[in-house]
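Let's look at subunit A:
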Amino acid sequence: MRTEIRFAGFGGQGIIRSGLMLATAACIWGDKNAVQTQSYGPESRGGSCKSEVVIADEEIDYPKVDEPDIVMIMSQEAYNKYVSTAKKGATILLDPSMVTEVESSLHLKTYNIPATKIAQKLGKTIIANVVMLGALTAITKIVTPEAMKKAVAQNVPRGTEKLNLAAFKRGYEYGRQLKG
Partner candidate 1 sequence: MAKNNKAVLTGTHFLSGDLACAEGALAAGCRFFGGYPITPATEIAERMARRLPQIGGIYIQMEDEIASIAAVIGASYAGKKAMTATSGPGFSLMQENIGLAVMTEAPLVIVDIMRGGPSTGQPTMPGQQDVMQAKWGSHGDYEIIALAPSSVQEMFDLTIECFNLAETFRVPVMLLADEIIGHMWERVEIPPSNEITIINRKKPVVPPREYHPFQPDDDLVPPMACFGEGYRFHATGLTHDEKGAPKTVSIPEQTKLVKRLCGKIRTNTDTIIQVKEVTLEDADVVVVAYGIASRAALSAVRKARTQGIKAGLLRLITIWPFPEKLVAQIAEQAKAIIVPEMNCGQLVREVERAAKTTPVSLLSKLGEEPHRPSEIVEAMRRM
Partner candidate 2 sequence: MNNKDLMLQHPLAKYLRQERMPHIWCEGCGNGILLNSFLEALDELQLDLDNIVVISGIGCIGRAAGYVNVDSFHTTHGRAIPFATGVKLANPQLKVVVISGDGDLFAIGGNHFIHAARRNVDIKVICANNFNYGMTGGQYGPTTPLEAWTTTTPYGNIEHPFNLVHLAAASGAVYAARWTTLQVRRLKASIKKALQKEGFSLIEVISPCPEIYDRYNKLGTAVEVMKWFKLVSEVHKAYDPAKAVITKNRIIIGEFVDIEKPSYGRLLREMTAQVKEDLEGENTK
């Protein structure tokens, strides 16, 4: 089984890091094959930014995402650009404070995760991507929360592990409630 996941937003939101965390969780602690690729402009901050992950039980030949099964979106620009490329019935996770104009007619399962607000309450907007990852883990079950937590802890700056794991937990709980 091959699952394609796309993360999109702008530079500085941790988009590439999010893809990396998911791929690490699947590959190192999830007993699957995983590959992460990325696309970004020359700017470190602010430019549009995309990260792609393919997770599969079998060997992964083509490493890029063609028709994503899961899309995590953190900007309006990214929504407009990528929502139409998602597979029919794909799972879309978006942050409503970043994406305000949403098309309702698409055959997609869309979940609104107020990640920026949750992150603000925890004290740092920059961890919104980890809140999103928590929700993504709960909703898609693509990796176990245990694997994901290990990947988060390994991929954040030293000394911020606790805060990031709290963000992950809040996102995970929010996602689980949404999923019902």
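Here, contacts are C-beta pairs under 8 Å (C-beta built on N, C-alpha and C of every residue); 3 or more make two chains touch, one makes a residue touch a chain; residues count from 1.
If you want to know what made the cut, all candidates are chains of the complex that A comes from, given by their letters.
Just so it is clear, the structure is predicted and the values come from calculations on it, not from any experiment.
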Touching partner of subunit A in this complex, from 1 or 2: number 1
The residues of subunit A that touch candidate 1 in their complex are 20, 23-24, 27-28, 33-42, 60-64, 66
